[in-house]
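Only one protein chain is missing; all other protein chains are in place.
Think of it as A, B and C in the order they're written, each chain with its own count starting at 1.
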Amino acid sequence: MTFIYKRKPNYYETDQMKIIHHSNYIRWFEEARIAYMDYIDCPFAEIENGDFQIPVTEVSSKYHKPVKFDDTVDIHVTLSYYNGVRIKYSYEVFNQNGELCNSGTSSHCVTTKSGKVLNIKKALPKQHELFSNALSDI
Amino acid sequence: MTFIYKRKPNYYETDQMKIIHHSNYIRWFEEARIAYMDYIDCPFAEIENGDFQIPVTEVSSKYHKPVKFDDTVDIHVTLSYYNGVRIKYSYEVFNQNGELCNSGTSSHCVTTKSGKVLNIKKALPKQHELFSNALSDI
Amino acid sequence: MTFIYKRKPNYYETDQMKIIHHSNYIRWFEEARIAYMDYIDCPFAEIENGDFQIPVTEVSSKYHKPVKFDDTVDIHVTLSYYNGVRIKYSYEVFNQNGELCNSGTSSHCVTTKSGKVLNIKKALPKQHELFSNALSDI
Partner (left out) sequence: MTFIYKRKPNYYETDQMKIIHHSNYIRWFEEARIAYMDYIDCPFAEIENGDFQIPVTEVSSKYHKPVKFDDTVDIHVTLSYYNGVRIKYSYEVFNQNGELCNSGTSSHCVTTKSGKVLNIKKALPKQHELFSNALSDI
């Protein structure tokens, strides 16, 4: 299953090359990931309201074609790996002409507020189920 | 007393007008204010490590002349008002040619972590002393 | 006429006080303003594609109540002043409970790409008409 998150670039995200500054894609990935988690009924806030956090352990981003202020993008999010401890998402950013502008990944784990990595299956059984189902839907 | 905070603009702070995006001055004011508080021996972290916070209650910024990526700026910070509850800072941003590019203000109070506004004189006597001295040094 | 721009806060907009960092409201005002300009058929990109720019000359923001990550906000935008040269917008940010969280303003002019302030009535007659109409609709 691929979830699509639609987004207008913001003026404050441009840089003086007249393109969206490269750092913003990492932020767009987060927005798309959080919308995806809402969509599979696994809201971020619900996890954080317990004693848990989902920090990022790794990100990557490849820039194929610049996105401009006046473009509109579709960000495709896929949960591409899950093993009960590590979660990995893949992202593809397309402009309004269907051209692939960016592709990237982010990896995550679940920790206590003090930073101890947890077994998601044990600590968050509901979320474990949802991540497992999302993975098998690919 | 006016404290001067020197700063190189960052590339990611430019926008497609090829100038520093206007929202960043509010962030620069915060950087300058935190450096100023360190300077008067009133570090931000020390306040937050107690049960306190110093939220912003008001900001303003006037844009006299754009700052460009390749400029260097001096941000002049003054504690311009303090009455034991409210703190107000004034800022002036000059480029390397001594031209005034921006002037602004920020207002603050001290609250508990749950948001209750406190009398600084009672809650943080050391900081009250430092703010009072800074004010009389103008 | 008041235009309403709906917005979910982003995780990357929070700070360690667990509220939306105050600088982001200035960015939200820009988003809301650009959506408003699209709405009155006065798109930002159309102005910039000519030899024009609409820089910000002044902003202000008052913080009445913090916005949290899990809130949803309605940003009310009004064109509150226009005299053929200066444009001023007013903003009010409400959370999902209808509580006023922030109120602010931004002022603008139109310049050439090299920064010369223009008479909007002469330089951009279509936009002059739209701004004038928007003002009289209040």
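Please note the rule applied: a residue touches a chain if its C-beta (ideal position, glycine included) is under 8 Å from a C-beta of that chain, and two chains touch if they have at least 3 such contacts.
Quick caveat: nothing in here was measured; it's all calculated off a predicted structure.
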Response to the item:
Missing-chain contacts on chain C, rising order, are 11-12, 14-16, 18-19, 21, 23, 69
Worksheet entry | Residues belonging to chain B that touch the chain removed from view | 10-12, 27, 30-31, 34, 44-45, 69-70
Item to complete: Name, in rising order, the residues on chain A that touch the hidden chain in the full complex.
Response: 16-17, 19, 22-24, 26-27, 30, 48, 53, 55-63, 66, 115
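Following the convention adopted for this analysis, only the chains that are shown with their structure count from here on.
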Worksheet item: Of the chains shown, whose Cα mean is nearest the mean of all protein Cα atoms?
Response: C
Worksheet entry | chain B-chain C separation of Cα centroids, rounded to whole Å | 24
Worksheet item: Between chain A and chain B, what's the gap in Å when you average each chain's C-alpha atoms?
Response: 34
Worksheet item: Which integer distance in Å separates the CA centroid of chain A from that of chain C?
Response: 28
Worksheet entry | Multi-chain contact residues (two or more partners), chain B | 16, 19, 23
